[in-house]
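A protein chain is absent from this complex, but the other protein chains hold their places.
Entry: chain A
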C-alpha cells in the first residue's frame, strides 16, 4: 500500500508543523507565561471548583438541610 503516493514533504510545512510542537524545548518562565499558567492553571480551576460547591450549598439551603461537606469546603 502507498506505493508511489507518499506525500512530498515540504520544508516550510514541516517547519510550521514542528514549530507548534516544540513547547517543551522552548518554554520559558516569562511574565506572560507565568500569568497564563496562573490564570488557566490555578485561577480557572479554583473558580470552577468554588462554583460547583456553591451550587451544591445553594441546593442544601433550598432543601433546608445543613451544608454537605466537601474537600476544602
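The rule is short, and it goes like this: a contact is a pair of C-beta atoms (placed from the backbone, for glycine too) under 8 Å apart; a residue touches a chain by one contact, two chains touch by 3 or more; residues count from 1.
The rule we apply is simple: contacts and distances are computed from a predicted model.
J.: Could you check which of "NADH-ubiquinone oxidoreductase chain 4", "F-box and leucine-rich repeat protein 3a", "Necdin-like 2" or "Importin N-terminal domain-containing protein" matches the UniProt name for the chain that's left out?
T.: Answer from the record: the omitted chain is "NADH-ubiquinone oxidoreductase chain 4".
J.: Spell out, residue by residue, where the missing chain touches chain A.
T.: Touch with the absent chain occurs at residues 1-2, 5-7, 9-10, 13-14, 16-17, 20-21, 40-41, 44-45, 48-49, 51-53, 55-56, 68-71, 73.
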